[in-house]
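Take this structure, written in structure tokens, and hold onto it; I'll ask about it next.
With one protein chain removed, the remaining protein chains of the complex are shown where they sit.
Our next item is subunit A:
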Amino acid sequence: MTRKTGAEVRLEGIGKRYGQVQAVKPLDLVIEGGTLVTLLGPSGCGKTTLLRMIAGLEQATDGRLFIGGRDVTLLPAGERNVSMVFQSYALFPHMSVLDNVAYGLVSSGMRKRDAHAKAEAALETVGLKGFGTRLPSEMSGGQQQRVAVARALVLEPEVLLFDEPLSNLDARLRRSMREEIRALQQRLGLTVVYVTHDQSEALAVSDRIVVMRNAEIAQAGTPEELYTRPSSVFVATFMGEANRVPGTIESVTGGTAQVAIGGMRVGLPDRGLQPGPADVVIRPEAIRIMPADAPDTLPATVSRATYMGSHTEYLFATEVGELFAVGPQRLSRHREGEQVRLGLDLEGVVLVAP
């Protein structure tokens, strides 16, 4: 594992059709070397198909694909320098863990003894030293996951692909495994493409996130960009809880838009929008309960307050519709039916085109 930085993956107009069905619409995407990029989206959005096209398990019907500058569009999976960790791990049940990890090396023509030595080293990297003689069935889910990672890593691929690798693990293990994967990727400088439908997983591990919807890219950017500046209501709601309320842009001056939300007026970055109706996306944690005399507030009624231990969840009825809010514990003294006034922390509010 000597390589410092993984290879760049460049997709130029890559698309996939099955007969009439467009599984992935032609799209462009550059994945920089040494970064971890997540493909995130609901099931059926085309993210797994896209990953399998990079792996060479599906043939693109449109466009060209470059890995490390080399055109691999027509190359079969085995001749691309990529490895993949499967959702089901796909460990060969009839081979020992060591044979599993060494499989790719032996396939590429390495002598079995050398391959085993290298496989031992790879197992050590993932913290499974001395487990080589076991069968996959004799290991726990998390251990099997590590074997699958070791098996992919040992080939020193230019690109490492993960297809929902943590979906078979329980919640606690998932958290620690994703941190391990991230640490490993950074330590070895790997290029990783990672498919998941879990936004918190994506936020935790990614350098960049590509949100997909209906076979195309909805938005690509850093986790922070996607969370704080979503380009659409879909991205906003997919990247976490969000309220969508109708607003009106009254004027735009110097990049700041004056927006009316019901009776409340706020100044927000205009994001290129013109005066007129627009959607306002409000994160639940951006809603504050204000003193009665504060300016620019929205009158509301507490219609539900749910005590959640670490915080309290509120549902407010307002003139612009229901608002979902998360407040710190001390606010739990507001009762259902109580009249309050709401203010906004503008960090968590963003304008999107209607």
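Note that a residue touches a chain if its C-beta (ideal position, glycine included) is under 8 Å from a C-beta of that chain, and two chains touch if they have at least 3 such contacts; residues count from 1.
Operating definition for what follows: contacts and distances are computed from a predicted model.
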**Asked** One chain isn't displayed here; going by UniProt, is it "Spore gernimation protein", "Xaa-Pro aminopeptidase", "3-oxoacyl-[acyl-carrier-protein] synthase 2" or "Iron ABC transporter permease"?
**Response** "Iron ABC transporter permease"
**Prompt:** Which one touches the absent chain: A:35, A:125, A:144 or A:191?
**Reply:** A:144
**Request:** Consider the whole complex, including the chain that is not shown, and state which of A:79, A:124, A:179 or A:347 touches that chain.
**Result:** A:79
**Item:** Residue, one of A:45, A:91, A:266 or A:287, that touches the chain absent here
**Value:** A:91
**Asked** Pick from A:14, A:37 or A:55: which residue touches the chain that isn't shown?
**Response** A:55
**Message:** If the hidden chain were put back, which residues of subunit A would touch it?
**Reply:** 55-59, 73-79, 82-84, 86-94, 103-104, 107-109, 135-141, 144, 151-152, 155, 168-170
